[in-house]
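In what follows, a structure is listed as structure tokens, so that the remarks can point back to it.
For this depiction, one protein chain was excluded, whereas all remaining protein chains were kept in their positions.
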């Protein structure tokens, strides 16, 4: 039987097309950038693919910093489009060394484009963005920064550092929806994109989005998902109320408390503080143990630990303190559950000292 | 301007009137009682007032066990209706002693009605329900049990113990909405209620609800709130999926882990385990400290402690492990935050040992 | 299995206690009254019962205007509290005649209180409020107005007319939640209420709410339902954005278009325009037909007609154009479905002319 209530139950009206522009402006305000801000109705990985596909062409030369599979994919996308790409890869599970970037830039032929991921949620590392951008700016190189796992967790000075394209997603530190993403694009980046042959009429076309900007930002192409855009509005309400600086400080505290707790536990974080993401802390699993068993034990306590993803030499476990989890309660539970799981597996862990340390970190 | 979307935004259709009966049956299933189950669109306190008002009359004699202001109110409501009420009160902040009830029953004249609160969220105590009901049953006394703060946290054998009227609310251990409540009423209780002069056409009339039952449970009187009834449905879905026994076991574990943690901290729970509620654990604040300061410190850690309410001789703080909070993460955070607050106030507290103890309790 | 997500799924946090005061102020702003505004966590019928119970006492003399069962209940509640109540009843399904009220006031002994329902949703009538209030004010009588089915549909000048107590609910013209209600209470009404023996510690106690006002409006007694209060906030956002005058104008248009449509159909509204509610239009069912059959036919078209409730001599059907239904689409569908149902039952109805008339009314 047809239920006359079902539309109301569905409950979400069309997102008013005239509000997309305001959404973009609010994201621009949070990013504090004067560049064009574009909305994309797709997860941030698609936005990254669109950047690569929109930039790539024969004759374009790029240096691609690889610290996870996101970087590998980005290089692959550029190459498919005919670009000449040199990868400069970090040691597995570690950030790139600034010297490696400098050396790669100096060694090879001229480079038009440099791409780097700011923070990696796969391993919990943070790349030295400020210094990398300085190297690029000194050489007049157009830059692409994947800031999906850093926005809201670390300062991101797009205009100050001269980031030509920054890609963000609301679903990590901002605690928002996962089906939309955003990009900032500088005038210089547009010049590189808007050439003959750039893709059009495609989910991967930034040029389509430029048409949207130039046309007065009236509606997005395709059928927009009201769920995602209303949720993005609610997320921006919240972030503006808390203040982006407070959001970042909250993640910094969660990261340092987690780190202190792990040290007290006897485990120790995988990378030193200066090289670590504020959203996720990774820790090496002792050789005698399996990550899967620790994850299972922690889950029985209601705590989700996850395996590190990618190429780290040691098997990493990740403690998640992102978005709403950047708070005392989850931070303490993460470390205590990890400690309990270690002990259950016959490995010593000083849960007591860890709890002390985390409480102290939050009590200051 | 009128927004044609606003109804959709509101998003909640009328609750289908023909589903109230099924709701009552599902609550009956959870309570495992064959008595009539009544729904009431009001918080549980109103349901309790309705019970008293519907039962009270000149000539009715009642023994009223008082372990918090809920008990005091119940006695007051009975008296207003003309009943002769004897209160038997526990020591402040403690459960009633079974001997006191027995003595009161034996001492005085015949009693028609006995009323008792099963668990008190104001002080975190649990009354000896099984033994009190046995005393009442041996004497043929009609019984009223306020199970609002015990259902889902403790076993409640309505038919086995012979509870004539039990009042429950979904908003505590069941984690549901706060604007509806439910009652089970035995045939014997109906005989007491359905006399000449019982209130009718009133929010406080159980007789009105009997008319609802006898009329085939087609709709509730008045204008039902769809928000509350849809939320109640969702709550029952969840509870049925988890299983009431698991819900109770989860609260029992949360209570014992909290208690063990407090002992390790050096604080100690206010009442011994056998006399304590599984939803809330209360702890006495050291004389030199003020509850308000401890609450403020804990709130900075994102943890809500609350003051005990009522007549306890010591000032009590309550650690809440009710509903979704009956889990490792909140239990650990509650105790650690209490410990941190103590220490901040210059009072020693062994957070380390507490975290150890709680992790151990949950790792078993 | 316990699902760690269930709290998030439930998704509604506690309503911040410090925002109740602001809610009351916003309702006061919509009502444009300087009287105290009280919130009540119960449907509006309970608020009315509370008014009667809080006012009633031996020695109080009241004139009670009865135009539906709400009025009958109000009188009954006053009488139960010991008041001397004279009912002045309208003819079934019709508003009260102002002369009847005047005569009743002049004929009998002095009256302390006058109670009247502004608009009746049971029959779709509107009582002559302005003139009734003038009679009361000339005699210094305290007045109670049930404005549940008129607020948002008709002007309601509480301070100008001297309404001492007005009861409203957000669930009708305002399109809001059904589990909360509000009252405005004048200083003079408080003097009548706050005497010795007024009920306290009861859902039906206005004195309890006065304590709330005088105590700085910090939290409501009992366990507030976050669902209701967040929904009330959202409702007020919407009403403030549309403007109460626009809301009223929208209901007035819906009522006059419905009425014009019914006339064109050949049916005719039950009461003349000046005596009719703007929320609901009632129409007499021809003698040869049964309301139930018409309702069933209309429901097959997805349109809900309902039977008039109460004591009307003819059987009434009600066309609902309340809240989100005060718009062209539902108004047209209501009348067309009623016409189709008449015809299905073998009764002539000029659907064509009705559609014309309604389209014309909305096209002006």
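In order of appearance the chains are A, B and C, and numbering begins at 1 in each one.
Keep in mind that, in the parts below, a contact is a pair of C-beta atoms (placed from the backbone, for glycine too) under 8 Å apart; a residue touches a chain by one contact, two chains touch by 3 or more.
Small disclaimer: the values here were computed from a predicted structure and weren't measured.
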Chain not shown: contacting residue from A:26, A:118, A:154 or A:250: A:250
For subunit C, residues in touch with the removed chain: 5, 7-14, 297, 300-303, 327-330, 332-333, 336-337, 339-340, 343-344, 351-356, 358-360, 362-363
For subunit A, the residues touching the chain missing from this view: 1-4, 6-7, 9-10, 12, 41-46, 49, 73, 76-77, 80, 169, 171, 175-179, 199, 201-204, 222-228, 231, 234-235, 238, 241-242, 246-247, 250, 323-324, 327
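Criterion: only the chains that are shown with their structure count from here on.
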Shared interface numbering between subunit C and subunit B [over half = same, under half = different]: same
CA centroid of subunit A to CA centroid of subunit B, Å: 45
Mean-CA-position distance for subunit C and subunit A (Å): 53
Intercentroid distance (Cα basis), subunit C paired with subunit B, Å: 34
Residues within subunit C bordering two or more other chains: 2, 4
